[in-house]
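What you see is the complex with one protein chain gone and the rest in place.
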Amino acid sequence: MAHIPDGVLSLPVLVGGGVLAAGAVAVGLKRITDLEIPRVAILASGFFALSLFAVPVGPSSVHLLLGGLMGIVLGPAIFPAVFVALLLQAVMFGFGGLTTLGVNVVNIALPGAVIGTLCAPLIARATPKRAALIAGLASALAVACTGLLVACSLALSSADYTLSARVMIATYIPLMIVEGLVGGFCISFVKRVKPELLAPLQSEAAQ
Amino acid sequence: MAFAPTRDDTDFAIERLDPRTRILGACAMVLAAVAMHSVSGQIAMVAASATLASFAALKPRDMFHRLLHVEGFMVVLLVLLPLTMEGRAVISLGPLALSDTGLRKAFAIVLKVNAAVLATMALLATLEPVRLGRGLATLGLPARLVHILLFLVRYQTLFRDEGARLMEAMRARGFTPRLNLRTWATYGNFTGMLLVRSMERAERVEESMRCRGFSGKFPLRGTKPFQAADIIFAGALATLLAALLAWDALA
Amino acid sequence: MTQLIELKDVSVERDGARVLDCVSMTLNAGEKLAVIGSNGAGKTTLLRTIVGLQKKSAGTIHAFGRDRNKEEDFREVRLRAAYLFQDADDQLFCPTVIEDVAFGPLNMGLSEDVAMDKALRTLARFGLAHLAPRVTRKLSGGEKRLVCLTAILAMDPDVLLLDEPTNSLDAHHVEKLVEILNQLDTAMIIVSHDRPVLDRLASRALLMKKQRLEHAVLHRHPHVHEHLHIHTDEA
Partner (left out) sequence: MTQLIELKDVSVERDGARVLDCVSMTLNAGEKLAVIGSNGAGKTTLLRTIVGLQKKSAGTIHAFGRDRNKEEDFREVRLRAAYLFQDADDQLFCPTVIEDVAFGPLNMGLSEDVAMDKALRTLARFGLAHLAPRVTRKLSGGEKRLVCLTAILAMDPDVLLLDEPTNSLDAHHVEKLVEILNQLDTAMIIVSHDRPVLDRLASRALLMKKQRLEHAVLHRHPHVHEHLHIHTDEA
């Protein structure tokens, strides 16, 4: 839903997205140690696999973006994780694009990183019910921000897109609701079953 | 073990190219496709990519399916552009009018997107992810990203299979998705369970790596030098793209 | 004798390879049918095909009085023929035991209260009531297996399809499982490598061999064996 293909955006937007994404990925990589790479990568695989399952909404179905959940679980490591996942999707399935990789990484990972980093400590301390509420709101908000960023990427690319971009934001509303609900129930599940997963990534292996 | 099902039995020239050649070639073609201004240039780019794709090991049927499977995003954009862009109304449907500039713009986008997707699929879709990873590493992608990529390739299929089995378990006990809260709660449980399982597996894999002497440094295998075929392919592609870009500039 | 399930010349392909090849079989009411065969012979695929999780490429499946072909046809089959997966971890997806056991009854249209009550009573019937509030991920392998079994029994099935039910169980848990199954007069198909267990459960046997089902004869005769005994050294 947020995979912008090659051939839609203007050069300045592509370059801007690319530079921003490169910086964010570099920061994300700095924050993890060599020993944590397997953990980040395997969690990223879990999210990647999840995003491939279609969730039915009435007669049609959607794929989840999972930005909010990834931000909560991975923190800044969301940038390398999303970068690699989008690269593979572009190469293997033809979703998204090569030139738009940077923009897409920023659109999906940035809201997750910001919202997730803010919410993770709250969720770690909250009861399962409250954690679910926070995570639900965070997930929905992350989708909304991604929708907004996608619209901005379009509007900044060409004045022709401005009206389309506005209408497009509305199409994110069903996904917002679904992600909010699934994200909330998901965190409630994790909170009851394996609360350690919601503690921030830390290098106990390196001790 | 590319994700893409391939036509086997026969030998495909593209499969013998060095991964680096394929990556750089795909990037060059996508950039050229994006840069085309004229309709004739865009059509020529689609033709060039399609020709190359016909030499790829990807089954034509799968390739066609992928082209059809455009993202919801694209559908929305392609429908909205003719409706929202100003211009001469070509077709009127009650209060809605499709403008000529909008239609032309939408058509241009369709051409560019298809040229780029075809080029990517032709050169990269059947490249084994492991070789893709090594190619990217020698092209300067940080080793950590390459390792994340290799793990992702290995584990996403594992988790996809695990998820598919969980979904089956849900169906086996009579679950049918409806528009109600219980359906979303069930999907939430599903998501949570898959995450918990990936976390637990991550822990055990990390331990198993430590048991085999892992101390943070990954051994990564090198790549072979470029072959004659790579140089010929690169030369031909560069000539073709230069010609197409020149034509586009003149058109 | 009522015939519950009948397969006629059913073939199944997976990844392009033929995994079941013109398989025919019937299951009658009250029967406990054993299916044996080596790794990769197609036993799991057979069970999956019966409940429609795997598509057949040829043949007919007749279950509970009707031919079954489409996904909708199999919905009813799944509510009446309960399937125990080979791996308990694949089958448990709710946070707690009680929620998991109540999942099937809820899908059958029972109200929340009635479903919970039914789940609790089924757990109690097998002496597992104490597990109700436990988190499923933190059960031992044997407990997981027993909970899965309870979860499918809570749907009051007419047929049980059991894929290696004694996997990863220790001797004590195997005992408990055999006891539970022997108490039931539900018809069942039991896939297992565990001969002593089949010995105590099965009334008839089929052998899966190279994608085909062959009829097999069950017979018992005494043997002299040397066995390993491990005793605690209390001398």
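To keep things simple, chains are lettered A, B and C as they appear, and every chain counts its residues starting from 1.
To be clear about the criterion, a residue touches a chain if its C-beta (ideal position, glycine included) is under 8 Å from a C-beta of that chain, and two chains touch if they have at least 3 such contacts.
Note that the coordinates shown come from a computational prediction; the quantities given were computed from them, not determined experimentally.
S.K.: Using the whole complex, pick out the displayed chains that touch the missing one.
M.R.: The omitted chain makes contact with B, C across the full complex.
S.K.: Can you work out which residue in C:46, C:84 or C:169 touches the chain that's missing from view?
M.R.: Touches the omitted chain: C:169.
S.K.: In the full complex, which of C:25, C:108, C:129 or C:207 touches the chain missing from this view?
M.R.: Candidates C:25, C:108, C:129 or C:207; residue touching the omitted chain: C:207.
S.K.: Mind pulling the subunit B residues that touch the left-out chain?
M.R.: Counting over the whole complex, subunit B touches the hidden chain at residues 1, 129-130, 150-151, 153-154, 157-158, 201, 204-205, 207-215, 219, 221-222.
S.K.: Footprint of the hidden chain on subunit C, which residues?
M.R.: Residues 34, 36, 38-40, 140-143, 167-173, 193, 195-196, 198-199, 202, 205, 207, 209, 214-233 of subunit C touch the chain absent from view.
Definition applied: only the chains that are shown with their structure count from here on.
S.K.: Once you've mapped the touching chain pairs, tell me: line, ring, star, complete or other?
M.R.: Here the contact pattern is complete, since every chain touches every other one.
S.K.: Two chains share more C-beta contact pairs than any other pair here; which two are they?
M.R.: The largest set of C-beta contacts joins the chains A-B.
S.K.: Averaged over CA atoms, how far is the centre of subunit B from the centre of subunit C? Could you give it in whole Å?
M.R.: Whole-Å distance between the two chain centres: 41.
S.K.: On a C-alpha centroid basis, what's the spacing between subunit A and subunit B, in Å?
M.R.: Those two chain centres are 18 Å apart.
S.K.: For subunit B, what residues touch not just one other chain but two or more?
M.R.: Answer for subunit B, listing residues that touch two or more other chains: 162, 189-190, 192-193, 196-197, 200.
S.K.: Would you give the residues of subunit C that are in contact with at least 2 other chains, written as numbers and ranges?
M.R.: 95, 137
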